[in-house]
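All protein chains but one are shown at their positions in the complex.
Each chain carries a letter (A and B) given by its place in the written order, and its residues are counted from 1.
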Amino acid sequence: MSASAEIGHQRALAAAAPRAFFPSLLILLGLAMAVVPYWSDDVQLREGFLLAAVYITLASNLNVMIGYAGYINFGNIVFFGLGGYVCVDLVTRLHWPLIAAALAGGLAVSLLALVFGFGILRLRGAFFALATIGVNEAVRQFVANFEPWGGATGIYLTFDAYDPLGGPMAALWLVYFLVVAVMVLSLLLSYAIKRSKFGLGLLAIGQNEDAAAVLGVRTPRLKALAYSVSAFLPAVAGGLFFFKSGIIEPNGAFDLTLSIEAIVMIMLGGSGTVAGPLIGAFLYEELRGLLLTSPTISQLQLVIAGLVLLVMVLFAPGGLVGFVNQHWPRMRKFLQ
Amino acid sequence: MIGVLASVIDGVLVGSVYGLAAMGLTLIWGVMRVINLTHGAMIVLGMFIIYFLAKATGLSPYASMPIVVVVAFGVGVATYWIAVDRVIGRPILMSLLATFACNMILIGVGTALWTTSPYNVPVSLPGISWQGYTFTGTHMMAAACAGLIAGLLYLFLNHVRYGKAIRAVASNREAAELSGIPTRQVLAVTFGIGVALACAAGALIATLFPFTVLSGSSYQLKSFVVTVLGGLGNPAGALLGGIALGLIEGLATPFMPVSWTPIIEFALFVVVLLAFPRGIFALSRA
Partner (left out) sequence: MSALLEVSALSKRFGGVQAVMDLSFTVEKGEILALIGPNGAGKSTVFDMINGVYPPDSGRIVFEQADITGLPPYEVAHRGIARAHQIVQPLSDLTVLDNCLVGACYGHDDLSLTAGRAVVREIAELVGLGDRLAMPAGQLTTAGKKRLELARALCGRPRLLLLDEVLAGLNPTEVDRMVEVILRIRAGGVSILMVEHVMRAIMQLSDRIVVLNLGRHLAEGSPQEIANHPAVIEAYLGDSKLMAAVGAERP
């Protein structure tokens, strides 16, 4: 079943199902993710979940562009990296509190995306996709030459940056909870968008942009808004993540491979659904973790990702969620 | 002044090779509305084929070109049947992702096999000296080969029956199918030709500059810039666009650090697309 056919079924369901059901599931999931490592004081589990939460955040927000509006943003990681830089800069240079700095990063990046979006979204299809790679590369080059942000070496955080949060140990847990919260917000946001008038407009654009325009959908505005909205939470997540990592530098912040992997996660799980990026990101992270244990296979990371993507596009464009919902329609309630 | 002229001429020579690469990209788009995101990987493939052929046989790279073209054609046809055939007619998103996935696989395998170290195809050709400037033999030879291949493509598309069939499919697939042309086979062949052009260009580039497995992306970007300069689906425009890009590079690069070149090209790409959606050299049509 195609990705967009699944969307049709989803919307038919959404109109009928009780509104609070699926969001409640998402919140429960977030609580479980937050609480389990904390109660068992399992740092390794926390780190694994943290990475998963970051991936889910990236994939969910990216899905608004890819799954709803039908525009592939290959360079989506630029939001994550730029948000990271703004936050870390505010914390180290101006001694802002973490949450404020991360939010500021989110706002700054999404504002930039809004302005930039109007221009870059005049390109269609592959041109837009390639242009987004260019944006990422251009920003990376710029930052690598930008001395106030440490140029090619980047910015280091010293331990006293964690003091306002109660020291490094406490800070790590706090950041973890915040990232999980951002993840849940991302999922809730993409659910809310899907059920809203805004989301309907995006889906119309994704189906047939010209027909949507004739029906009155202000396509440039909606696309730019989607681009901007899809930038906010990844930017916040970037701020939190790099604060926790203690260092941010251009290659790690604007890692094109991760950017592409986010797309693979979406296609693996099922684009155009909320559960799809969630499941896809989780599965992909597990897969990657498994493969990285073998040194030879880790070389082939890109190959494996490519194979997964190819197989999904050719044989299961609806992703796992699409596949499950097609064969077991009653699962649709849980996998929206 | 002479220096500028020398830069210009050299730019035109190298640019014709860019044009050749872009012709492959634009041909595939024109015929089947697929943007071939394996283009960069295929350019790299051409580079490595010629490298290993030159090493193994000791022949001049130019003599090995026909082998490159044939092998590349085979690879292209195989890629079509594996990855592209199923996504023809589906939303453009799908063909983008399918070809992109192939690109990931190819580059990944290439990196594993050949690492990211630089490679080089040594060629010694006498250059031409003029007014104190030397036009390297390799540049001239590469341009000549590019021109030759482009010329052959032109003859093929316009005067050979199968080539005309390709143009028929490009213009209206249903009508072509109805008039007895096996359109699916034509698409496979076209994809093969498009890839062969990319590989040929790669092989020629290998004689000019050192390369790595990762060089593909910058040449792919150049191909995209050229394609939008010349207009999608327009092979003649691609050649002209390539020469234009070569010119721009020849004139601009002495004044700018190399790492900024991709960014300038990307900016050019976006600006041209926004200002000239049909390409600068495109013939005006509906």
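Brief remarks on what is shown
Rule of thumb we're sticking to: a residue touches a chain if its C-beta (ideal position, glycine included) is under 8 Å from a C-beta of that chain, and two chains touch if they have at least 3 such contacts.
Everything numeric in this text was worked out from a predicted model, so none of it was measured.
Between the chain not shown and the residues A:Ser40, A:Asn208 or A:Thr257, the one that touches is A:Asn208. The residue touching the chain not shown here, chosen from A:Val217, A:Ala237 or A:Ile279, is A:Val217. For chain A, the list of residues touching the undisplayed chain reads 2, 4-5, 7-8, 11-12, 15, 196-197, 200-201, 203-204, 207-208, 210-219.
One rule holds in what follows: only the chains that are shown with their structure count from here on.
In terms of their C-alpha centroids, the spacing between chain A and chain B amounts to 34 Å. Within the complex formed with chain A, the chain B residues making contact are 35, 37, 83, 86-87, 90-94, 96-98, 100-105, 107-109, 111-112, 221, 224, 228, 259-260, 262-263, 266-267, 269-270, 273-274.
Taken in their complex, chain A has these residues touching chain B: 2, 4, 66, 70, 72, 74, 119-120, 122-123, 125-127, 129-131, 134, 137-138, 141, 260, 263, 267, 299-307, 309-310, 313-314, 317.
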